[in-house]
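Entry: chain A
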Amino acid sequence: MVDSIFLALSVLTIGSAIVALEIRSLIYGSIGLMLTLSGIAGFFLLLDAPFVAMFQLSVYVGSIAVLILFTVMLVRRELIFNKIEDSRRRYAGIGLMIIMMLGIGTIIIGSGLKSMETDTASVDYKKIGEDFLTYYSPALIVMALILASAVIGALALARREDVTSDQRAD
Partner candidate 1 sequence: MTNALIDFVLVSVALLAIGIYGLSVKRNAIRMLFAVEMIVNSANLNLVAFARFIPNSQGQTLALFSIAIAAAEVAVGLALVIVAYRMYNNIDIADFRSLKG
Partner candidate 2 sequence: MQFILLQAVFLPLLLSPVAYLLGKKFGPNMSAWFSFGLLLYCTTIMITSVFSGTYEEHYRWTQLFGEFGLLLDGLASPFAIIIYVVSTVMVLFSKPYMIAKITLQFEERANSQKQLIGGGTMIESSSLKNYVNNQIGAYFALFLVMAMGMLGTVLATNLIEFYVFFEVMLIPAFFMIAFWGYEAKRRVALLFFFWTHVGAVILLLGFLAIGLNAGSFNFADIKEHGIPQNILALAAVGIIIGLGVKMAAFVVHIWLPHVYRAAPTPLNALSSGAMLGVGAYGFFRLLIMLLPGEYSHFALFLNLWGLATMMYGGIMALVQDDIRKLFAYSSISQMGYIIFGIGSASALGLSGAEMMFVSHSLGKVLLFMMVGAIVLQVGTRSITKMGGLAGKMPITAVCAMIGALTIMGVPPTSGFMAEWTMFYGVLQTAIQQGSTIRMIAFGLGLVATVITMAYVLWMIKRVFFGKLPENLENTKEANWYVTGPMMVLAGFTVVIGIYPDIFFNQIVPFMKGLVGV
């Protein structure tokens, strides 16, 4: 039994994903990506995971997509528009996509997942917090290191050497 909200979300997510990749302008593409990510957040809500959904919206839609948008703005105008891909590559890619969908889809449809149902209540988000602080606590430390390294690394990369040397000069 497919719910209409689910259907709408699916169409929105997948459609916007295709749009995000295929539309000529990168700016519209970014907006398409935002829609996809929002669609996923919608799914999370459907799945009774509001905490994750909010996180998704704030991190992805709020920060990543905006970051991407800024980057897009940064580059030259002509680069914003797609170059036309080699059609052979394109068809090969579409073929791979379809085979993958069909292949993995078949496995999933053929598996026992289809009969998987649940009646129990959804997990309380407090449990998530508890997990973070108990079982996953080392992972959280590592997570912090990941973010630190990403920040350090991204800064080191993105910093303009000529500018820094100017700064050093004075």
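Methods note: contacts are C-beta pairs under 8 Å (C-beta built on N, C-alpha and C of every residue); 3 or more make two chains touch, one makes a residue touch a chain; residues count from 1.
Candidates were picked such that all candidates are chains of the complex that A comes from, given by their letters.
Nothing here was measured: the structure is a model prediction, and the numbers come from that model.
Trainee: Every candidate listed belongs to the same complex as chain A; state which one touches it: 1 or 2.
Mentor: 1
Trainee: Using the touch rule from the top, collect the residues of chain A that touch candidate 1 in their complex.
Mentor: Residues 1-3, 6, 10, 13-14, 17-18, 20-21, 26, 29-30, 33, 36-37, 40, 43-44, 46-49, 51-52, 55-56, 59-60, 63-64, 67-68, 71-72, 74-76, 79, 82-83, 85, 89-90, 92-94, 96-98, 100-101, 104-105, 108-109, 113-114, 116-125, 127-128, 130-132, 136, 139, 143, 146-147, 149-151, 153-155, 157-158, 160.
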